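To start, the structure itself, in C-alpha cells.
With one protein chain removed, the remaining protein chains of the complex are shown where they sit.
Chains: A and B, in written order; residue numbering restarts at 1 for each.
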Amino acid sequence: MRLEAANLRSGYGTVPVLHAVSLTVSSGEIVALVGRNGAGKTTLVKTILGVLRATGGALRLDGVDITRLPPSRRVRAGLRATFQERALFGALTVSDNLRLNGFSSESHHRVLDVFGPALSGRGAQRTGTLSGGEQKMLSAAIALATGAPLLVMDEPTEGLQPSNVALLGDHIESARKAGRGVLLIEQHLELAKRLADRFIVLEKGEVVDGGPASDSDVAARVARRLLI
Amino acid sequence: MRRPLGFGGAAAVAVAAASMTMGDFRAGQLSLFLSLAVLAVSLDLVWGYAGILSLGQLLPFGIAAYSTARLAAAAPSATLPGLLLATLIGAAVAAGVGMAAFRRRPTPVVVGLLTLVLSLTLEQIAEQWRDVTGGFNGLTDVPRITAFGSEWSDSAQDLFISVAAVVVITGVGVLVRKPIGAVLIGVRDNERRMEALGYDTVALRVWVFTVGGAVAGLAGALYVHRTGFVSPQIFGFALATNVVLWTLVGGRGTIIGPVVGSLAINFASATLADVWLQYWTLATGAIFVAAVTLVPEGLVPSLLRMAGRPARRSREPRLLATAPAAADGSAVFEAAAVYKSYGFFKVLDRVTLTMDEPELRCLIGPNGAGKSTLLDILCGQQDCQDGSITMLDRDCTGLKAWEFARHGVSRKFQSPQVIDSLSVAENIAVAAWGADPSPWRLSVTSWEARVPQASLRILERTGLDARLDSGAGGLSHGDKQWLEIAMAMAGNCRVLLLDEPTAGMTASESLAAAELLREVHTDYRLPVLIVEHDMAFIRAVADRVTVLARGSLVADGTVAEVESAPEVVAVYGGVGD
Partner (left out) sequence: MDALTLELLNGVSLFAILAIVALGLGIVFGLMGVINLAHGEFVMLGAYVAYVVHANGLNHWLSLPLAAVALFVLGVVIEVGLIRRIHRQPELTILATFGLSVCLRQIAELVFSKDFQSVPNPVPGATEAFGVLFPTYRYLLIAIVAVVVAVTLLAFTRSRFGLVVRAIVADRDLAESAGIRTGVTNLCAFGVGAATAGIAGALVAPLGAVEPQAGLAYLPGAFLVVIVGGYNRLWGVAVGALVVAAVQTGVIHFYDAVWAQIASLALAVMVLQFRRPTPAGAIA
C-alpha cells in the first residue's frame, strides 16, 4: 500500500499552514517526519486523516484519490493515525475506547498487553484518569493492534519513559517487517535515526529537506535543522 | 441605504399618499402590515445586526399589545401616551429577558430556544389567566386611537399607523448607520475581539435587546389599535416564526429587507390565501425551508450582490491622529505567583513575571509550557486560581477581559481576529471607540475616531492606509495580522500583548514584522510582550527573553544569555523546538 500526498495544502480557517507538501509512504518502510514547533506536522497528520479538510492538492491511497473522503472511509481503506493530543475518549472507559476502535471483547487483552503489564487489566478504568504517558501507550497500542497497513503516528513517544520508548520502537520495527508502512512524526532524533528508512524535514509548512537515513550527510543536515 | 433620513421621509410621504388614495380596505392592510414590519425590523436589529436569534420578539410585542388593550379600555382618552407606555413596557420586558438570558453567554441556539419557550409558555399563560387576558378569546373591542377629544376614524388611524411605522423604521435605520451599528456588527461577528477592545458584550446585547424590545412594544401597540383585539395567539408559534420568516426572506442585516419581506409576504398571503386556501400555508413552510437552504442571506442582499453592490455600505470614518497614551514611568505589569491547573495538571505553577520598564519582551518555551495561558491571564481572558495580576499600577486580579482592555491592556490573538463585515477603517474606528464604549454615546456621535499615532503608523507602513475602505474579511492573512495589531494599538493601548504574531508568515515577512514592531516600540515607548517560537524573529525583535517550561520560569535574560543557558538547552533538547 502506498500513501501519496501531492502539493497538499491546508490550514485553520483563513490561516494557511501547509504550503504544497508532497510526500509518499509505502508498505515496508518507515518515514520519519521531523520539524520544529509550528512547522505544520500535526496539521499534516490531521489533513492526511481527513479531520482537517485539504484546501488544495491531492491525497492518494494506492493511486485512489481520497482527498474528499471522510476520515472513517480512509480508516476503512487501511489508514490509521494516532494523534498527539486528545487521542482517546477521556470520558469513556478503556474498554469502551477499544470497542469503538472495533476490537471485540476477546481481543482487548491483546491490545492492552502490547506494552507489557502497564495497561493489562485496566479495561474498566476511565480513560481520562490514565496518566498522560499511559494514554500515549494505549493510543499507540490501538493503532498497532488494528493491523492497518498504513500508520501515521504523531509524536507517539512524547511523555513515555525510556524503556517504553524502546519497546514502542521494537513494535514499529516489527510492523515494518510485517510489511506495513509507517509515517512517524518524531522529535526524539535518536529513535528516528534508529528506525527510519527516510527522513523528511518540514519547515513553515513546506518540505525543505529529506533523503535516505543511511546517508550520513542527510542525518547531519537533519540534526542541524532541528538545533534552532 | 446611504441617507436613511431622506429615504424615510420620501417613504413616509409615499405611504401617506397611498394610504389616502388606495381605499379603506387596502389602507387598512397597509397599516396592519407596516405595524408588523416594525416588529420585523425590531427583530432585525437584534438578529441581523447584533446576531441574537430571538424567537421571542413577540414577548415585548404581545405584552405591550395586551397592556395597550387594557389601558385603552380603562382610559380611552390616554391612547397616545399609551403608545409611549407600550414602548417602555416593551423595553422593560426585553431588558428583563436579556438580563436573565445573556449573562452566562449562551450560544445563539440556546437564546433562540429560550426565547421561543418563553413565548410559547406565555401563550399558555395568556390562555389561562382569564381575569387579566380574557383567556382563549383574548381582549376584544379595543378602541381606536383617541386623541384631540375624539376617537379617530378607521382611515385616520390607518394613516397615522402607517406613517408612524415608517417613522419608527426610519429611526432604526438612522440608528444602525451610527457608530453603534458597526459596534453591534462587531459583537455579532467577533465577540472575543470586541471584549479585548474594551466592549462589555453582555451589556451591549442586553442594551440592543432592550432597544429592540422598545420598538417591538410600540409595534404591538400600533398593531392592537389596528386590529381591535388581542388573543393568546399573539405569542404563538405561527406569528413568532413568521416574523423570522419575513426577516430571513427579506434579508437580515439590512433595514429595507425585513420591511420588503413583511409587506411582500403579507400582501401575497392575503391575496393568495383566498385563491389557494390551504396550499398557501404549505407554500410558506416550503418557502421557509427553501429560503434557509437556498438564499440563507435573504432576497435583498442577494439582489444587491447580483447588482454588484454590498448589502451594507461601509462608512468612511475620519481617523484623527492623537498622541499616544503617556508612558508615566510606572511599572508595566507584575504577575505574582500565578497558579493555574486543570485537575491535577499544573499549567502555571506559581509563576512570577514582571516588566518594570517599557521593553520588548519575548516569552518562549516548548508546547504546553503555559505561555498562552499566561498571556490569557495577563489580559483577563482566563482567570488564575491563585496569585495576583497588577497591570499599570492597578490590581487587576479577577477583572474581566473588557476591564483589562479599558485599563490599557491590548491583545492580539494567535489567529487574526478582525471584524470581517466591516471595512479596514471601520475596524480601526470600532477599536478606537472601545476606550469609551457607551452604547448611548455611540448612538449619537459622528463617524470620527481618535486613533493613537502608533496605530496609524502600522497602517501606513503596511500599506493598509491605502485600503481603508476594503472589507476586512477579504484581506490576506498577513494583512489581517497587521490590521489586528493596528486595532490593538488603536484604543487606550498602554501595554501590548502579542500571541504568535508571525504564525503563517514567511521568514522574510517575519523579519519585516520584527523591524516594524521595534520601530513602534522605540518611537512610542510602548511595552510589548510577545509569545513566539521563531528564533530568528526573536533575535531580531527582543530586548529580553523569558523562558517558560512546564509551568515554571526556567531562564530570563538577553537572547544570547538565554540561548546558552543550560536550562534552555535541556528544555529544548528534551521536548524539542
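Everything that follows uses one rule, which is that contacts are C-beta pairs under 8 Å (C-beta built on N, C-alpha and C of every residue); 3 or more make two chains touch, one makes a residue touch a chain.
Here the structure is a predicted model, which means the values were calculated and not measured.
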item: Identified contact with the non-displayed chain, of B:Gly23, B:Pro296, B:Pro310 or B:Gly463; value: B:Pro296
item: Among A:Pro16, A:Gly35 or A:Gly50, the residue in touch with the chain that has been omitted; value: A:Gly50
item: Hidden partner chain, touching residue among A:Leu3, A:Val75 or A:Leu167; value: A:Val75
item: For subunit A, residues in touch with the removed chain; value: 49-51, 70-73, 75-76, 81, 83, 86-89, 91-92, 96, 99-102
item: Contact footprint on subunit B, counting only the chain that is left out; value: 53, 55, 100-101, 103-104, 106-110, 112-114, 116-118, 120-121, 124-125, 128-129, 236-237, 241, 244-245, 248, 278-279, 281-282, 284-293, 296
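FYI, only the chains that are shown with their structure count from here on.
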item: Geometric centre distance via CA averages, subunit B-subunit A, whole Å; value: 42
item: Residues of subunit A touching subunit B in the complex; value: 11-17, 36-38, 158, 187, 204, 226, 228
item: Residues of subunit B touching subunit A in the complex; value: 366-367, 415-416, 477, 480, 500, 503-504, 506-507, 533-535, 563, 572, 575-577
